[in-house]
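Here's a structure for you.
Missing here is one protein chain; the remaining ones are kept as they sit in the complex.
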Amino acid sequence: MAELSPALETARLILRGRPAELDAAEVALGFALPREACRSAGVSGRHALWLGPDEWLLLAPAAVADALTAMLEAATAQAPHALVDVSQRQIGLTLSGSDVEETLAAGCPLDLDLKAFPVGMCTRTVLAKAEIVLWRTDEATFHIEVWRSFSAYVRGILEVAGATVS
Amino acid sequence: MSTRYRSASGGRIDRGRPVRFTFDGRPYIGCAGDTLASALIANGVWLTGRSFKYHRPRGVLSAGSDEPNALVAVRRDEARCTPNLRATQVELYDGLAAVSQNRYPSLAFDLGVANNLMARFIPAGFYYKTFMWPAKAWDRLYEPAIRRAAGLGDAPTAADPDHYANRFAHCEVLVIGAGPAGLAAAMAAAKGGERVILVDEQVEVGGSLLDEPADGGTTIDEISARDWISQSLARLAAYPRVTVITRATAFGYFAHNMIGVIERLTDHLAAPPAGAPRERLWQIRARDVVLATGAIERPLVFPDNDRPGVVLAGAARTYLNRYGALPGKRVVVATGCDSAYAAALDLHHAGVKIAAIADVRRVPAGPLIEAARRAGLPIRFGCMITGTTGRLRVTGARFLVITEDGRAGLGETVACDAVLMSGGYTPSVHLFSQSRGKLAWDPDLQTYLPGVSAENERSAGACAGRFDLAGVLRDGEAAGSASIGVEPSRTFSVHAMAANPRGVLGALTHDRGPRAKAFVDWQNDVTTNDLKLAVREGFQSIEHVKRYTTTGMATDQGKTSNLNALAVVASALGRPIPQVGLTTFRMPYTPVTFGVLAGLARGDLFEPVRTTPIHGWAVAHGAVFEDVGQWKRARYFPRGGEDMDAAVRRECLAVRAAAGIFDATTLGKIEVVGPDAAEFMNRMYINAWTKLGVGQCRYGVLCRDDGFVMDDGVVGRIAADRFHVTTTTGGAARVLSMMEDYLQTEWPDLDVWLTSTTEQWAVIAVQGPKAREILAGLVDGVDLSREALPHMSLTHGVVAGVPARLFRVSFTGELGFEINVPADRGAQVWEAVWAAGQAHGLTAYGTETMHVLRAEKGFIIVGQETDGTATPDDVGLGWAIGKTKRDFVGKRSLARPAMSDPARKQLVGLATVDPARILEEGAQIVAEPGGTTPLTVIGHVTSAYFSANWDRSIALAMVSGGRARMGETLYSPSSTGDVPVQVVSPVFYDQAGEGVHG
Amino acid sequence: MQRFSAFQLFKQGLAGQAGWKPQWRSPEPKASYDAVIIGGGGHGLGAAYYLAKQHGLRNIAVVEKGWLGGGNTGRNTTIIRSNYLFGESAALYDHAVKLWEGLSRELNYNVMFSQRGVLTLAHNVHDVQVLGRHIHANRANGVDNEWLTPEEAKAFCPPLNIAANIRYPVLGGALQRRGGTARHDAVAWGYARAADALGVDILENCEVIGIRRGVGGAVEAVETTRGLIQTRKIGVSAAGHTSVVLDLAGVRLPLESYPLQALVSEPVKPVFPCVVMSNTIHAYISQSDKGELVIGAGTDIYTSYTQRGGLHISQHTLEAICELFPAFRRLKMLRNWGGIVDLTPDRSPIVGKTPVRGLYVNCGWGTGGFKATPGAAHTFAWTIAKDEPHPINAPFTLERFREGRLIDEAAAAAVAH
Partner (left out) sequence: MLLIACPYCGPRPELEFSHGGEAHIARPEAPADVGADDWGAYLYLRANARGLHAERWRHTHGCARFFNALRDTTTDKFLATYECGQPRPHLGEPS
């Protein structure tokens, strides 16, 4: 049965802007923002998740939140963009185990097969009646981001789903 | 109990494992592997139910999901009682308790049978013609009586304790039906290495091959049909990406190749594991679909064809070969097609006496008929079955030989204890048709077949009109191969006896007079006479005939009957069948449990329960909550047995006298960021934003482009290019979506981006004259003074050790602050403020007090004062409009003449002449007392409370031309008479607005 | 017209029910009619009946592209009530309820109008306020509507779950006792038979494919799949297809056509004595005389003419049904279907004249026009006959959208805080 656990405390920033004007942000981040739809990129605990053609979710260790924000704001001062701290807006959950796909499939209508949803893929989607961000971090592990007031619901769904798999 | 009708050997039941069960309380014994129907037949029980209308005794007709008659309720316990189950699909388990339905007092002696005696006076649609007088008698007399007589089983009365599962699935190829066609298709598709799902509604795969006798002649690739099934399963199991699901009915074919499948998980178990889901809904999205759903045997339509013991020939063969159950000891076979001979032969070999084979065809020929002749079976050609004898079970069959020139010859009755009948097979095109594929009439086969596809789908085997086994397998191989884009490669060598697939349609000729009842739709008691009556009464469309007679509308949806009904109607109309048309196939293929469609959504998971970081504190402090959208909001905090009025009164006084603390977290928040942020705000909101300085706030109003108020909220300017926008709790998603809409599609050139921050911040409102004092000790580096942080301003700072956006705003008319802190620190800051406030009389208040306090100030609530037809001016917000702005969303609409009609409803205050009298929200307002209905209504009360601070009742109202009526006395009609009210300013408290500046 | 009665039924019973005549003729279209009604649903057939009966127009035709009642009349959940918020609406729907009360006898056709009461549930404070406003407004308009506490609601509808700890507890409900249901098919057939008896030609399988306009733009004729028909007056009651039909005359309407689904359970013995609706958690349910639970689902989110929708829409409704009536969880869905409903921006109908002379429209009934059938048809016939609005349908003009005088029944129930 798939295991559900809270993810580590994380800093979260939403970075928005025209892709062509965000080179400076990449320098500050230390890696290129994923420009391909529904893909993630990252180095050393920092990740950028493509959420839309002008929207990335940046994840970083909680401790570096302020520094990262300052660095990004400084680097992008000249480029029109929006950087908004959403560290507390949502929480992270990790779901892992041999039947993660089936467990999620109780409420998520996406094709979660490894071929259709490879490691590194990320996207906003729905889990039953809640919106989530789903990010596959390895074959048998998904990282889930969910707005905090929906987290009890998402946990509830995943628990029931886990109990009804196979 | 002996099982007298069990064959000596054979079948796929486990004869070594007896299973005890009861039917209507009587104990019986069956075998593991039996269905309830096969076990009852093996016990010689044929009477299983009563029909819907005439309460005629009925027995098992079929062996599958097409069963119209044998509906039973299965009862596990008080709460687990399921009505209307088909006995042919109920798997036997130890202790199974089944009961019959729609009879009183007992199945064998049913008073409802009176309807049968009345039958000639209550034909199809009789109720449209009578019960009209006297006027009130319909509701009181006739309808209750009709309702009591109608219906089938009893609905459960206790809540269902079982759980249901859901699974979204995806595959490249979905094969529906695991008969020879489906198995062949799945094996072919599996070769592609992609995901293949094979589903079948039966307990095991094999489809019609399961009906072959174990030692019968049919072989595929030189092995018996049964071995071939096992071999095929083993082959499929070797592919890791192939999934085979049995007890799984594809019930619906939805747009874009999504198929709904119900998998039955525990109903067949004597002791289901605790907590195991009862059924699972699969929603399968397939690139390609292969339909291999087979064909359904058609009954013959002749008088008294509904007597228990009259059974479909193919079903009889199934009962014998698959379940070792004998339909009788001396049987008559009535047929219009070859396949019934197979049943006759198998039964004959099992030692059953074949009393007669009556074939309506004049000169049929073929290997099966030849074999029957060789076996010495008594065959009569050109011989109609015209009736049956017996009461609760057949005792004989009547025949009529039709002479060469078509005249009725001699009649005769043959004794028997079962009648096997077959009119041929109707391909199962249900799912194909649901997919919106176009059916085509096949004049050869006399049936509808899949024509033009609408989805990426292929039909194979009997459902496509292919009935010879070799052809069926070839069809499956071809469909499976095509689904993965390859040429078919596998060939099959088949030894089977060929059968002419043609059958007969419609009513057989008979000599029984006009009143004889030849049933077409068994369950709904529709006879040929009913269908003809409908035609006689002018119902020419088959859709009308269906609705007038209810043919095809029962729980089997006409699986066995629709084509016969069509033929009867066509012949009555004198038109060819394809010109009469078809009724629409709709989901579900077989009835689907409500619970499994509801799935996981029950109890707390019915819908998300959204709570704020302060929820736990509120619970601990006895809050009473209200639902606002999905949120739980504290409504009031009763103390020591207070009711809501008392609590609210206390909370209201406390806020104005000292201070109150309120959880405003649920308000929507949007961060509007970018160089064009102010321009964007200018275009969206009615207000002007350019001049709003950084650190300042403004009350914003948002209209739709039709000029009506949609939402409101305080907006703070955090930086030149950054606004902190708040919305109503319920409007958060709507507002963001509307903003995104304009931004993305109308003004994509603007450099501004929107991010929801509703849940980033916990919002703690501290309101009241003592608010500053309470916070003073908690802030770090923030000057809370009136000068440094005036009303409608904001600052950043640290509150209770937590970085905060601190707003100086008020929805109460008092000195007020709204502390925004990161959500996970919300509870901590709340506690700190709470603790600091205790010395100052700080009181927690909820939404109800918030509503009263704002009403005292005349502040509107969108959705309470407004209802989607109010302009800003209507609700007294005309001042907020940026007069010099060239445009904003809604501006043009506000210029329409009707928007400035002086008769528009406007927001006013109402003061009841009796200060103790509280108006009712929603109460109407009239200008003159004592009117009679319909009254000339000029307005309505939007909010009404007792104001503790003013010690009288207050109300807000929308009144036609209200602002010009100040001082007038109006009336609010109520159950106790017209309540006089005076029109006053909507601002009841602190009209000068001093309080907020405190 | 061959009278229907118990006695006739008995007499025919003795004669093998052989003497019944067609309930309406199937005439060939004439070259010209004084008025042509497009759409053989309840509204169109009703308008033809009242034109003939009350306005003396006998040379009229109803043209129907398929079979009578095959549109929304034949696929609705048959809820009838008149407790609408705005005075204009209440007047219109209550006019209908009053006609319903005598309709079976008026038509000599049992339409099985059954006043079993319609209970609308409140699940939150806002609902309570909104229903409160409805009750007051209805009473002022002389329309019955009363508040029931949860316990009273339970007594009225025993299967209802009024536990306080469910996700959306029942806080009470507004009951209109005069509300109820009627047999949908019988309404179409009854009007057809009665209209036919007055000489109205009912032309089935006759699709309008063109509208011809002559001097001054006035209508001159309709082109149909069964030939050209001259006429000076055309009344359109084509529900979901109204914008398609009016397009033929060059008239655009504020309408969008959405799929709306409904479903029935297998028939069971009587368990549900009334009609229950819940807007908040989206469910409405009653039990038909045959025993099925008749359940209305929601509209799909996109416009469509396919008469079907997504499974998730029905699921959503069944979730709510199972929460409100947990004993029904084991019952089974027997059939699910869809209709095409024509929604206006304010969810109120459009009944009256169009910019084209001689062209009248009765549409925009959306998800709730069955209940209005007799009232709408009756006032529409008046408008067609006199070329002027009936006082009751006068507010429901097309112009109201241009002017912004919406009768916004939908927004009146908007939720916000």
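Note that the chains take the letters A, B and C in the order they are written out, and that residue 1 is the start of every chain.
As a convention for this text, a contact is a pair of C-beta atoms (placed from the backbone, for glycine too) under 8 Å apart; a residue touches a chain by one contact, two chains touch by 3 or more.
Please read these numbers as outputs of a predicted model, since none were measured by experiment.
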Displayed chains contacting the withheld chain: A, B, C
Who touches the missing chain here, B:579, B:745 or B:884? B:745
Using the touch definition from the top, which of C:188, C:229 or C:255 touches the missing chain? C:255
Just the residue numbers, please: which parts of chain B touch the chain that's not shown? 168, 254-258, 283, 285, 436, 454, 705-706, 737, 740-742, 744-746, 748, 886-887, 891-893, 895-896
What is the set of chain A residues that contact the non-displayed chain in the whole complex? 37-38, 51-53, 55, 109-110, 123-126, 131
Just checking the interface: what residues of chain C touch the absent partner chain? 241, 243-244, 252-257, 301-306, 310-312, 345, 401-403
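Methods note: only the chains that are shown with their structure count from here on.
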In whole angstrom, how far does the Cα centroid of chain A sit from the Cα centroid of chain C? 48
How many Å are there between the centre of chain A and the centre of chain B, using C-alpha atoms for each centre? 33
If you average the CA atoms of chain B and of chain C, how many Å lie between those two points? 22
Note the residues in chain C that touch 2 or more other chains, in rising order. none
Using the touch rule from the top of the page, what residues of chain A touch 2 or more other chains? none
Could you list, by residue number, the parts of chain A that touch chain B in their complex? 14, 16-18, 54-55, 80-90, 102, 105-111, 113, 116, 128-130, 147-150, 152-153, 156-157, 160-161, 163-164
Could you list, by residue number, the parts of chain C that touch chain B in their complex? 4-6, 8-10, 13-14, 16-18, 20-26, 66-70, 74, 87, 91, 101-102, 104-105, 108-110, 112-116, 123-126, 129-137, 139-142, 159, 161, 166-168, 183, 185-186, 189-190, 204, 265-271, 281, 287, 289-291, 306, 308, 310-311, 314-315, 318-319, 321-323, 326-337, 345, 403-406, 408, 410-412, 414-417
For a test of understanding, state which residues of chain B touch chain A in their complex under the given definition. 163, 165-170, 195, 275, 277, 280, 283, 285, 600-601, 604-605, 607-613, 630-631, 671, 673-675, 751-753, 755-761, 822-825
